[in-house]
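One chain of protein is taken out of this complex; the other chains stay put.
Now for chain A:
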């Protein structure tokens, strides 16, 4: 009887109390309630040659905080390749307390993240914005989800084509300005460079394999595929295309490049930093002749770059990538681009939107377009004298805007893209013939999107 007296501690009660204490102690670590309403957290990527966003964000932070006392702009620069960057941002998005208010985001992941409920629709804010009319229709398309809502505002777009070192091509006996009309002419020039320089110069870079990530898929594979009669996705039937002739033809091109040693060493091509090394080292030192690359390559050479290349304009030229047999328009391009989007859990959407429009202002957009080697999506920026003066190739790029293609804006695309990279890697390592790799890709995609959502090619 005495045992139940008030002075005797009961183990169960004690344990419960201790648990409650521990819960209280650990429980207060998370939770969105702790977020300061006057802090706007921005997550963005800073990696390799890409420092333009960091430069822009530092400027925005400094100026916005000066104009708005009491407001803090918290910068979270994530130093990682694009794929790891997205993974990290998604992990942050998974918890309301950690989620960024503003996200620098590759436009092709917008649908996926909108589906996940990570992003906030911006139509209301955007429509009321006085600058809204300056943005191009292509911009709207790239950041609008399939359900018709706008989930971001683009900072800039890009095109892709062949960058070449005119000095090297001339020495190899290729006539410049070089204007290849078919894939074979591209390969011929590469063979000429190889014949002239042997192992000293890598003739032709085509991004390939999983370490290069989306660059392999977009700069590499889709720049080839868009020059055939096929596509990754059939807009008519709204199905993913497998078993198409163009898919195998594109892989054959990759096979030829690596089989004939016209590309980088396979081990160099399978380096995560291949893009940085190409543009910061191989091109300036004359070790690379031709590269299928984005229009933003200039960001590695301009005075604001990590390692400026004085006089790059004397050697480097840009020419459109031809279609396979010169069919269609004769040339092709693919476009992407990054946007700013707002997290679904933004603490103060009004304030976040203010910061966002500040970053997207004319002045800042000009700066970003120049430093990031971007094609402006704002009409006033495209006409800005400062931009035109500092973007010597603006005209060449603008010419491609009419024929450029976009990635399928579907939620499954990022995973299909990885299947493409794996098919390329199997071919470049000689683990599979182009036909076998195409077959593996077909199986993989069927598993990813379901048998009902695939269709045979032309």
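Here are a few things to note about the model shown:
Throughout what follows, a residue touches a chain if its C-beta (ideal position, glycine included) is under 8 Å from a C-beta of that chain, and two chains touch if they have at least 3 such contacts; residues count from 1.
Assume contacts and distances are computed from a predicted model.
Between the listed names "Carbon monoxide dehydrogenase subunit G", "Cytochrome b", "NADH-quinone oxidoreductase subunit F" or "Multiple sugar transport system permease protein", the UniProt record for the complex's undisplayed chain reads "Multiple sugar transport system permease protein". The missing chain, though absent from the display, is touched by one residue of A:100, A:211 or A:376; that residue is A:211.
Summary of contacts with the chain left out: across A:45, A:112, A:205 or A:347, the touching residue is A:112. Chain A residues in contact with the hidden partner, per the touch definition given at the top, are 2-3, 5, 8-11, 14-15, 18-19, 21-23, 25-26, 83, 87, 90-91, 93-94, 109, 112-113, 115-118, 210-211, 266-267, 270, 272, 411, 414-415, 418, 425-426, 429, 431, 447.
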